[in-house]
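Just passing along the structure, written as structure tokens.
In this view, the complex is presented without one of its protein chains, the others remaining in place.
And then subunit A:
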Amino acid sequence: MKLPAFEYLRARSPEEAWQLHSEVEGDAVYLSGGHSVVPSMALRLQAPSRLIDISGIADLHGIAVQGEVLRIGAMTRHAEVMDNPLVARHAPLLALAAPHVAHPAIRNRGTLGGNLALADPASEFPAAVLALRAKIEIMGPEGRRHVPADDFFLDLYETALAPGEILAAVHVPLPPADRVFAFDEIARRRGDYAMVGVAAQADLEEGVVVDASIALFSVGFTPVRATAAQAALIGAPLSPESLARAQASLAEDLDPPDDPGFPAPRRLQLARVLLGRVLNRMETRP
């Protein structure tokens, strides 16, 4: 399939991007790595009249610790998420998730910001930022705001981004030294969208879980926080019993759609299996 005709413009500043976007109200799409937008245009699933390349905007680049958070610029390529030492140290769930995202050629071009802005419910990074309790930095003509990941993913391919706004960065709170993490997914082939995936982190005091954050993906229209499973872990050590409680609680957290090729009960079953495995291998530094 070939792309329908479109206009390509490069923005050098956020102001220019907003200007270009407002000129064709509702008919422009921001382009960063292009690995979702361009194929979907080739498939003629969308046909924006204008692509605005925002990859040259300086503010969207860079990975740095800023006070209590690690700021990861939206233009960070998946490959860099995978390899960057600051990400590995302060946002290990992202580093653990990155090798599962597609294949090297895609990871070399695809960007973290583009991935989150698309909000594919089967994608790894949205669940990872949810589990990390990250905030999404958004800039628009009305100013800059920081939206907790819990409030960012609204529905299928729908986020808190208003028309014209640009996802600028992800802010991950710096973790305490003894936080434990794990990430995994079940996929039929390496690099495919997962049948189900889990990102989890927990804080322990004297061996007892005092906080847990668990997000699942490929289980609904958005990445899903497993609130009941988190609660089932708190107040006890990580043990076969607490894991079993968390697994059992998943039914309260998840309501997977009933795909004819993949019935909902099976997806819940796989989510339980995977949650157990992930919680079993939680460690401080992956």
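Just so we're on the same page, a contact is a pair of C-beta atoms (placed from the backbone, for glycine too) under 8 Å apart; a residue touches a chain by one contact, two chains touch by 3 or more; residues count from 1.
Going forward, contacts and distances are computed from a predicted model.
S.K.: Suppose you had to identify the omitted chain by its UniProt name; would it be "Peptide/nickel transport system permease protein", "Response regulator", "Ion-translocating oxidoreductase complex subunit C" or "Xanthine dehydrogenase, molybdenum binding subunit apoprotein"?
M.R.: "Xanthine dehydrogenase, molybdenum binding subunit apoprotein"
S.K.: In the full complex, which of A:Ala28, A:Met195 or A:Val224 touches the chain missing from this view?
M.R.: Of the listed residues, the one touching the omitted chain is A:Met195.
S.K.: Of A:Arg44, A:His146 or A:Arg281, which residue touches the hidden chain?
M.R.: Considering the complete complex, A:Arg44 is the one touching the chain left out.
S.K.: If the hidden chain were put back, which of A:Arg10, A:His61 or A:Arg266 would touch it?
M.R.: Reading the full complex, the residue touching the unseen chain is A:Arg266.
S.K.: Touching the missing chain, which residues of subunit A?
M.R.: 1-5, 43-44, 186, 188-193, 195, 260-263, 266, 269-270, 273-274
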